[in-house]
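Here it is: the structure, laid out below.
Note that one protein chain is taken out, while the other chains of the complex remain in position.
Chain lettering (A, B and C) follows the sequence in which the chains are written, and residue indices restart at 1 in each chain.
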Amino acid sequence: MTDASLPAPGVQNAAPARPRWQVLLVRPETGTLLLLVGAIIVAANLSPFFSDLRFILESSTYYMEFGLVALVLTLVIISGEIDLSPAAMMALSACVFASLFQAGLPIGLAMVAGVATGAALGAFNGFLVVVLQLPSIIATIGTLTLFRGLSQVLAGDRSISGFPAWFMGIDWRTVGIVPYPVIGFTLAALALAVLLGMTVWGRQIYQIGVSEIAARHAGVRVRRIKFGLFVAMGVTSALAGLLTASRLASVRYDMATGGELQMVLMVMLGGTYIFGGRGGVLGTFLAAWLLVIIATGMNVANIVVTSQLVVMGLLLIGSIIATNAIYARTQR
Amino acid sequence: MIGALLARREVGLIVMIALVALVVGLIEPRFLTAETLRIVTLAIPLILVAAMGQMMVILARHVDLSIGAILGFAAIVAGMIFRDMPQLPTIVGVLAAIACGAVLGLANGLVVTTFNLPSIIVTLGTLSLYRGLVFLVSGSKQVDPQFIPRGLISMSQTSPIFGIPWIVLIAFAIALATWAFLGYTRTGRQIYAIGSNPVAAPLRSIRVTPVTLFVFTLSGALAGVAGVMYAARFGYVNPGITGVGFEFIVIAAVVVGGVSINGGVGSVLGVTLGVIFLGMVNVALPILGVSAFWQSAIYGAVILLALVVDRTVRIRGAAALTLSRGTA
Amino acid sequence: MTALVSARGVSKSFAGVEVLRDVDLDLAAGEVHALLGENGAGKSTFARIVAGVHRPTSGTIALGGAPVDIASPVIAQSLGITLIHQEPISFPDLSVAENLVLGRSAGGPLARVPWAAMTRDARRLMDVLGVRIDVTRPMRGLSIADQQMVEIARALASDARLIIMDEPTASLTPNEVATLFTIARRLRDEGRAIVFISHRLEEVRDLCDRVTIFRDGARVETAAIGALSDAEIIRRMIGRPHQDYMHKTGVAIGGVALKITGLTRRGAFADISFDVRHGEIVGMGGLVGAGRTDVARAIFGVEPADSGTIEIDGKPATIREPSDAIALGLAFVPEDRAVAGIFRSLSVEANITAAVPGKIAPRGFIRRAVEKTLAADAVKRLRIRLASVRQPIGELSGGNQQKAILARWLMTDPSVLILDEPTRGIDIGVKAEFYDMIGDLAAQGRAILLISSELPELLALCDRVLVMSEGRLTADIPRSEATQERIMSAAVPASAGAAA
Partner (left out) sequence: QDAVSIVYIPKNTGNPYFDSLEAGFRDACASLGCEFTTAAPATAEATSQIPFITAQTQRGVDVITISPNSPDALNQVLDRARERGVLVLAVNGDLVGNETHRDAAILPVDFKKTGPGQVELLGSMIGYEGEIAILSATTDAPDQNTWIAAMLDTLANDPKYAKMKLVATVYGDDDPQKSTTEAEALLQTYPDLKGIISPTTVGVAAAAQVIQSAGKADTVKLTGLGTPNQMRPFVKDGTVSAFQLWSPYNEGVLAAHFAVGLKNGTIRNEVGATFEVPDLGTITIGENNVMNTQAELTTFDAENIDAFNF
């Protein structure tokens, strides 16, 4: 049925394919990278005490836990959902871990129980969103309150501590001068970047984000993947909770309060599209470091915390404006 | 027809409210007294007023996460005017607060419409931005009770009729106005239309940008009113805590009230019931002597429960709909 | 004949892609003017420019001799120009009545909404069109056809001087089309100008006075409808002669491939039983809203049925998800392409290979080269018009998007194909290609279930025609006995309107 005598059709709406350099350079991640470089330069000039790699790495450990969760949150947001409860899941699974440990359970088992809790909490979110089909943004605002409340029920307002030495201060252990959490965060970023960019699974996450209905019709197991993503959020949050517990050598119900905003900020700064279907892990990775530099730089320069809030806010909005502008361009 | 009745989420809410009142009343008879009514009514005005604004924003398929910070900003500005210019009449501070709220809301709207950005992220940013401004303008200094005009504070104590305090009456007046506006004015309906299908709205000659700006401005102004009410109710304004986390409560109330997070669906009555419901739960817990720990846990559970109930009701409603055949 | 609207040198580019080139066109008051052309020829784009949805890249439009700048739909409306959009636009959460008046009601921002009057007018309007919809129910849940009727109704209600109808009949039943045409003629006789876009020549001949033919974004010819034969029109549209479709012959009908027994879903359809054999093309006719799509969606596992059994090649199959169906060798080209078919912002290649992850990623890791070649020769085989397989599919015209979706399913080498309105809004040239393909697919021994609202299509292609009415199977007619009359009589509800 092919007809060779046909004049090559459709030339009339042949768009000039964008030059390669554009495809490579005009991406949200590039913006994040530029911001990062700029931030480093500014910070270095703000305070003489800033330019000290050891110090920056040490300070960075305070953000690695959020960064870790933000990496997975990136996948969730690309798939068109959102999870605002990870910080609360960190707290609750950490509280479960600590309470069990205090009740005399071997710390190893307690840690396993903590992670299992995370998985269960994630599954609960998944159930609400995938099975009951509640809008994830509001459902996870509900679980945010619930989980935070449960950790308070569990641990009250006291802080649980007295963990064995080997468990404590993971942020203080280093390879060379690089703390363990930083290494873990970097490896996780690499792994997820490969998963998202080069595997069918990653492709399907994008497809779900672009059009869930079309994805279902094309045979993508939408429910299973989304559920899996929420469980992954739970597990990662639990791990982050344990990291925090190790860093602080103590656990309280208010662990990571407000962390969800930081995580979303990282994902957005990284240029992931809030409505799903676009974005990537690399951006989130860079954005996490951007936050580290900004916060550390301002702290060490004794800039009052209140103007830090202002900067963070402006930053978020600025990054979204840039991101959307770029997507508008590439949308054609 | 019973199906149609069930499909109305207001009904579901009334049932839930009745249930809570009944259960709590059985456990703790003292709950079913006029005093409780007073406390509940006192617990809701701030949320109700802000919820009216938030509701319109969500109806237009947007969301405003910054109202907590706006509330704080309005309150601190009012407080500073009361403190630093005591010679001015109270109303000046009040109006200034509302104006500030409107301006910050408008700013949200401008960013959202000019660059057409997702409002949830924009306001996530302004949430932090505005909170920063609260600290900056106030120099991180709290406004102490001695500076808040007695007249204002008595708003939450004295009452013109039936012992219903002023701020409660004002709140319900605002709700009533919103109801009339959304149901019976052109702009009101256009808000629903925009939320229902933002892409098609301009094709139906709806001026989306002005309406959106208006909605955000109104939400901000109402958050400003809530800010004044905050000062009236708690008697002082602290830059650090005023309005923190407020947005979650309000959004919860709005959604529990049956407003679809996807815009286009929702009624003022529903939201009002949603606010009353949450307010009642809040009051019931301490009266039951439930440990302070349990409060936020139960609070979250209740929100989820409400969402699920609402959801199932809606499905039943939808099923009732698809049965009706159209063209022959 | 005085020109009401005259376009001069109108061109339009989207991001450097010129889709409309230097179009001159005069629309006279008191005429019905047809726009014909292949998918992607630029008909809708021209319509949207006149209606103020798009701004032309260059060129001018004059209204009654005076040049006007139609910068927005608001302005177009104030100038008395209305457009019935190709995809009906609706506000699902508002009542039908509100959808009818929205944007037309006068007054300031705080003007009061006259609910009572609004509902009354809406009812009147619906009666005129012979549509039985409760105007107080929300738009959500209305079948596409019903939505289309509402769209038409509001256009007719606005006393516009120029009414542009972009494929209004695509999803309508014959008698709905008839009503529409009666009204259209009346409006024309009142001295209004009407632009009518359609891919159905018989309709064009029935209704229109003059016809303008687009090809590749340029106006090829404008003439009185009588002046051109079908063949001439088609040649101008597709730039080559077109041969009529022949029903496939000498294809051996094999064993039962798909067997449905007592399929039922509350509120949609009940007790559906039929089978489709290898090499057989089984048509499914019925009025819009009869439940055909729901049945198809149930078989494919999009919305599984409450009860009933599905057998494939004699083996009972449990299908809870489309992925189950695909694994069993089923394929489904959905009716609602924009929503259920394409991934708008993803590349054409990603769209085409979406259903065969195993082929492009043997060990889970995607091989871009393999993907590209697979997509590329599918594009060649189905003659899909595009700039590059890496281009977002949303930039293709409706017809070409549909081809890409078909290509996606051919990749899976299915033994059973379910096609729901596969040729809706597709031009004659491409239609013919689709018919050939469907024939070939059957000849390859695949079983095909073809859902269509176009009777000629069913009659021409199918070995058997099933008919649904109000969620039930009302007839199973062999090719030899199939006629328009028999199908229609089975399609029209016994107690018409009992369920309204």
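As a working rule, contacts are C-beta pairs under 8 Å (C-beta built on N, C-alpha and C of every residue); 3 or more make two chains touch, one makes a residue touch a chain.
Being a predicted model, the structure only gives us computed values, none of them experimental.
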Visible chains that the absent chain touches, using the contact criterion stated earlier: A, B
Among A:Phe49, A:Trp166 or A:Phe275, the residue in touch with the chain that has been omitted: A:Phe49
Residue, one of A:Ser99, A:Thr306 or A:Ser319, that touches the chain absent here: A:Thr306
Hidden partner interface residues of chain B, rising order: 28, 30, 33, 35-36, 39, 42-43, 131, 135, 138, 140-142, 144-146, 153, 156-157, 233-236, 238-241, 244, 282-283, 286-287, 289, 291-293, 295
Missing-partner contacts on chain A, residue numbers: 47, 49, 52, 55, 58-59, 62, 156-159, 161, 168-169, 172, 244, 247-250, 252, 254-258, 295-296, 299-300, 302, 304-306, 308-309
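Criterion: only the chains that are shown with their structure count from here on.
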Farthest chain (mean CA position) relative to chain B: C
Approximate Å spacing (C-alpha centroids) for the pair chain B, chain C: 44
Mean-CA-position distance for chain B and chain A (Å): 30
Multi-chain contact residues (two or more partners), chain C: none
Touching two or more other chains - residues of chain A: none
Complex contacts: residues of chain C adjacent to chain A: 14-19, 21, 40, 216-217, 239-240, 300, 302, 321-323, 325-326, 332, 334, 339-346, 350, 354-355, 357, 360-361, 364-366, 380-381, 383-388, 390-392, 395-397, 400, 408, 433, 436-437, 440
In the complex, chain A residues that touch chain C: 1-3, 6-7, 9-10, 12-17, 198-201, 203-204, 206-207, 210-211, 213-221, 223, 277-278, 331-332
For the chain B and chain A complex, residues of the former touching the latter: 111, 115-118, 120-122, 124-133, 135-136, 140, 248, 251-252, 255, 261-262, 291, 293-301, 303-304, 307-308, 311
